[in-house]
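The complex appears here minus one protein chain, its other protein chains still in place.
Labels run A, B, C and D following the written order; every chain starts at residue 1.
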Amino acid sequence: MLYRETGQFKTSYKADMAVFPIRQDRIGLAIILLLAFVAMPLFGGGFLLSAVMIPLLVFALAALGLNLLTGYTGQLSLGTAGFMGVGAYACYKLTTFFPEVNLIVWILASGFFSAAVGVVFGLPSLRIKGFYLAVATLAAQFFLQWCFIRIPWLYNNNVSGAIEAPVRTLFGMPITGPHATPELRYLVVLSIVALLTWIASNLVHGRIGRSWMAVRDMDIAAELMGIRLLPTKLLAFAVSSFYCGVAGALMVFLWYGSAEPEVFSISQSFLILFMVIIGGLGSLIGSFLGAALIYGLPIVLKSLFPMLGLSVGAATVEHITFMVVGAMIIGFLIVEPHGLASIWRTIKQKLRVWPFPY
Amino acid sequence: MDSSAAPAPPGEVSREAGRDVILAVNNIEVIYDHVILVLKGVSLEVPRGGVVALLGGNGAGKTTTLKAISNLLRAERGEVTRGSIMFQGERVDRMSPNELVRRGCIQVMEGRHCFGHLTIEENLLTGAFTRRDGAAAIRQDLEKVYGYFPRLRERRKSMAGYTSGGEQQMCAIGRALMSRPALVLLDEPSMGLAPQIVGEIFEIVKELNASENVSFLLAEQNTNMALKYATYGYILETGRVVMDGDAEMLRANADVKEFYLGVSEGDRKSFRAVKSYRRRKRWLT
Amino acid sequence: QDGKDANFVPLFTYRTGPFSGSGIPIANGMRDYLEMLNQRDGGVGGAKIVIEECETGYDTKKGLECYEAVKGRNPVMVNPWSTGITLPLIPRAAVDKIPVLSMAYGLSASADGQTFPWIFNPPNTYWDGLSVIVKHIADELGGLDKLKGKKIGYIYLDAGFGKEPIPMFEQFAKDLGFELKLYPVAATDMQNQSSQWLGVRRDKPDYMVMYGWGALNPTAIKEATRINYPMNRFISIWWPSEDDARSAGAGAKGFRELNWHGVGTDFPVLKDIQKHVVDKGLSKVAKGKEGEVLYNRGVYNSMLIAEGIRNAQKLTGKKAVTGEDVRRGLEAINLTPERLKELGMEGFTDPLKLGCADHNGHGAAFVQEWDGEKYVKIGGPIKPMEDKVGPVAAAAAKDYVEKNAGWPKRSEACDSK
Amino acid sequence: MNGLALFSRRDDSVAKGEPLLTVENVSLRFGGVKAISDVSFDIRKGEVRAIIGPNGAGKTSMLNVINGFYHPQEGRISFRGQTRRRMRPSHAAAQGISRTFQNVALFKGMSTLDNIMAGRTLHMKRGFFWQLWRHGPALDEEIRHRRVVEEIIDFLEIEAVRKTPVGKLPYGLQKRVELGRALAMEPDLLLLDEPMAGMNLEEKEDMCRFILDVNNAFGVTIALIEHDMGVVMDLSDRVVVLEYGRKIADGAPDEVKASQAVIDAYLGVAH
Partner (left out) sequence: MLYNIFIDPFVQMAGAPDLLVQALWDGLVSGVLYALIALGFVLIFKASGVFNFAQGIMVVFAALTLVGLYEKGVPAWVALALTLVVMFLLAVAVERVVLRPLVNQPDIILFMATFGLTYFLIGFGELVFGGNPKAMITEQLGLPRGVIDVEMLGGRVSLQKIDIAAAIIASIMVAALAVFFQKTRIGRALRAVADSHKAALSVGISLNQIWVIVWFTAGVVALAAGIMWGARSEVSFALEIVALKALPVLVLGGFTSVPGAIVGGLIIGVGEKLGEFYWGPLVGGGIETWLAYFIALAFLLFRPQGLFGEKIIERI
């Protein structure tokens, strides 16, 4: 009953083409934004903000970027972490070269560097498809990581071989470094993620998104309809890497505070890919849900053990967490192979016909 | 309208209990994706040695019915939520497709579904996967299929993925025949085939039916052909059986004539002559 | 927070993941020593120690999560046990007022207490270790001047940890006139070092030095035996364990590594652990693994923790101390021979004194050799070459400050002079 | 006639009745398989040209050659007077050739609306940076095209499935959506590969109607592959018959129907 579209008529194509054509969805979104922007920083607390929410948003952004490439355009990529690294290192270099310029500008600008690198490694996608394409992106992953280790210029010759986020401010308040409050860091991350999500939603709902999906679903037919494959795929690589790059910069500057090249390792790439898949390929919401599941679930599970009054060693908790997460991933897939976003859609569908079963 | 047009309530299917029924579908209901209700109580039966046609427009649920019988629904996230399916007196709705094939019920899926990376011959041989009667017998049947479809013999070493649409269709039919079935569920066998081959396929159906007592349930858009070769027919509309009867009777029915055979008043009309779009008359609203 | 008279000591451990081979014995050693204090003495200075492990899997992400989870609960210090986790904590420590104990790992420059008042990395840095190794080689050859014209190979994990000594090594090579050959091993190739060792065969270095971790160590030792490299010229920094050498079989005999504490259970402190913890079934250590190198390293680490707490209690007169107190306590660490004896660690390790400026102690290390069964100490303690290491460390600290503009000047008062 | 006002694109460089497309001596081989050997024919502006032949005769391959997906080893193709040997498919599309496919090649994950909108991609001009913003010019453009698409949807009577993912549509409707997508490109030459396979009579009649309307009212030239002789004979102006990659007949439907070669190779019985 709550979820009824009856009576909501669209009188213009404009209204019908809105991203959220249904009123309840718009209200829901408003509530979520309100919670995220107001309630969370007010009541969240340090641990929730810095150890849960910020990482989650960063991962969601990276997953969103990868989703544009893999979910929307159908190009499998295993180089996500590498592209994130490019963003992080680019931002690091930029902000050490031009410390006066606001960090936010550089965080966004660093995305362009990873976009450029993404395009280069996207070139083989014209000829190579599917799992085979993974090798091109793997080459990117390993080559980039090697560069992060091997080119001292990238990390300003630091003895530790790591990059450290220098202290930068926004409106006179520190947003990086030890004095930055979790609330402020969270809000900065959230704003950037929200902005980029909005842009992504614009892209995928328009001509570009349609060409991407066309290439994904049936590339030959797309080509026969005048969609040129290479530019379309490369654009997807560029946009996707842009997102990953920004996520990488956010990760180092507003979350970790400093990072070794090891942070951008292949396992991170896989992790993000799995967030995308479990969240739902080709779904923006899915990226957030996937990040929440894969990153958040272990944290929740871990805190569950003490709550249940079980005292088991930290290692055993970890083992069991691994097993449970693994089992849950499989379970979710069995319930709904097309990801959490699809479960979400089914629930909406059920709500729509409620109280009837179908 | 005929009284049998109403969907048969459960239990009534066996009204002709004396007859030897190879397949009985009893008031089944099918749901896709947990929410999309497609079949709303379909009952039908195929007598042993019968050729039964399943007619109906686009989206009526013919394919869904056949998949429900052969248990391929689950692979598409559909499920039979009500009713039962009996094959040779056994309940089969919980059985795996391969057990069903082993028992002699095989489906030729709509849209070909050949194994693209296998050659035509390998495709045909996989059809014999469940058979245990030795390589010689299989070879013999292979020759028989090549006899039916000489075009396949020419292309036997080609990867099926590269062959033309019609060749793939022949391959799919031939592959099913390789399993020596007792009941074949044919989904749109004539689709994409040259007229001559369409004729041949129905001849094959007839021959197998006559010589080896194979039963057929065919979902076919080519109503003319289907009713010519079938003994009995069901007409499906939006997930319900709206009419059934002997092929003769159906062919004589005015509605069927008009909407499925296109011979409303006397002669066949030219397609060019159809000037206005005809709204399909619904049996049920 | 946790009980009235109690001190909360979180231990970041990694009993899982690809590095668990090293992580498990360390975690056991750390835990068992503190548990022993709880059992035997009721904690430190009458305040129980609340031990809590947080599993990091050697993953920086999870490490930071652990940090966030414990930081609000008044931990007296954190033990990150991974350089990757240590680095992001360095700037936070001062703000959150939680000292970081990164024992002989982490940022070597953090030995400088004037710049890094909250970070402690006793008793040696990797640079100290390198200078000890060079000195040991020189001793073998009969003097530093004998190094001239020699060739030394360096096989290392191609990451911050392994790369850190390279500038120092190059400096030594220049100063002492030997040739340095580098053999980096990527983290993904730890188990697959045949090209590196083929390079060793080609270059025929007179000595091999190794800075490895995890699976790198056993594989390197095996590969060395495969090419018949003379094991007694193969010297590692202090991380290889007994298992690492053992898995290479008899050929590994003679393999050398640095250490600064005893191995085996022949020390009163380990006997106490045996009696109060292991025998009571309170330990997770596998039978026969007590007293192994990394286990004892964990014990040493926890001894520093306990000393830090104890000093803090003395300085403040409180039983339950805070991170701030313990920072002072750690600066006051002074392990005199007498104190070591009290601790049951006589002969276990050398004296160590930290101070406000020196958070490391730059203690001596010795070389131990694998005899096929266990590591045996050969030769006496070797002091690091202060003259060589000092300037490098100072420069590194300065560099860090420069690159992190706005790095705070030390404002913490100094107790010990 | 419900007005398809959409066909803004009117190319009059070729007069009605003149050859729009000529295929000259085209041969196509795949390894040992000769899919097409030395075939020539033309398609005149404004006509419905049928291509028939037994299975595997090379009909689909012929279409693939015409719109650049296959590159013939020999022969030439001229479209609107421009001759070429090879061309990229996207280029052919830009020139005004669109098509439907034998095995429905819709974009399975997208809705009917999006599929047809995707057909308009060529006509949409707003660049990347407008798309980022989406409101304003990009949205205006989008709405303009949406209007056209809605007309097509109306025309094809698929309003009810506008928002359904096409993968879940029954086969017949998928074919219709595919036609809609091809129409959305506003082609000069429309290639239809068995558009009526798997349809019952009524649906075929509808489809015929659509095809004739597109042909008559908008002057779109059509090349049609179809196995239903009734349809072919009724709709087409001229028929070319292929067998084993060779042309065996070419002419008006009645001539072709009477040709013995065609009866032997294809029809089986005289129709």
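FYI, a contact is a pair of C-beta atoms (placed from the backbone, for glycine too) under 8 Å apart; a residue touches a chain by one contact, two chains touch by 3 or more.
Computed from a prediction, not measured in an experiment: that's the story for all the values here.
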Visible chains in contact with the missing one: A, B, C, D
Residue of A:T96, A:T316 or A:Q349 touching the missing chain in the full complex: A:T316
Selected residue (touches chain absent from view) among A:R23, A:R150 or A:K348: A:R150
Contact residue for the chain not shown (choose from C:Y67, C:Y105 or C:Y183): C:Y183
Contacting the left-out chain in the complete assembly, out of A:M17, A:M40 or A:A221: A:A221
Touching residue (missing chain; options C:T60, C:T219, C:S236 or C:Q313): C:T219
Sites on subunit A contacted by the missing partner chain, in the whole complex: 76, 124, 127-132, 134-136, 138-139, 142-143, 145-146, 149-150, 220-221, 224, 266, 270, 274, 277-278, 281, 315-316, 318-330, 333-334, 337-338
Footprint left on subunit D by the chain that the document does not show: 60, 64, 69, 101-103, 105
Residues of subunit C (touch criterion as defined above) contacting the omitted chain: 15-21, 23-24, 158, 182-192, 194-196, 198-199, 201-202, 214-215, 218-219, 222, 226-228, 243-244, 246-247, 249, 286
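Just so we're on the same page, only the chains that are shown with their structure count from here on.
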Pairs of chains, among all present, that meet the touch criterion: A-B, A-C, A-D, B-D
Interfacial residue positions of subunit D with respect to subunit A in the complex: 67, 69, 88-90, 92-94, 98-99, 101, 105-110, 114, 117-119, 121-122, 124, 126, 128, 131-134, 138-139, 142-143, 146-147, 150, 181, 185
Complex contacts: residues of subunit D adjacent to subunit B: 30, 33, 53-57, 60, 102-103, 157, 168-173, 194, 197-206, 208-209, 212, 227-231, 234-235, 266-269, 271
Complex contacts: residues of subunit A adjacent to subunit C: 46-47, 50-51, 55, 96, 99, 142, 146, 149, 156, 158-162, 164, 166-167, 177-179, 255-263, 265-266, 299, 313-315, 317-319, 322
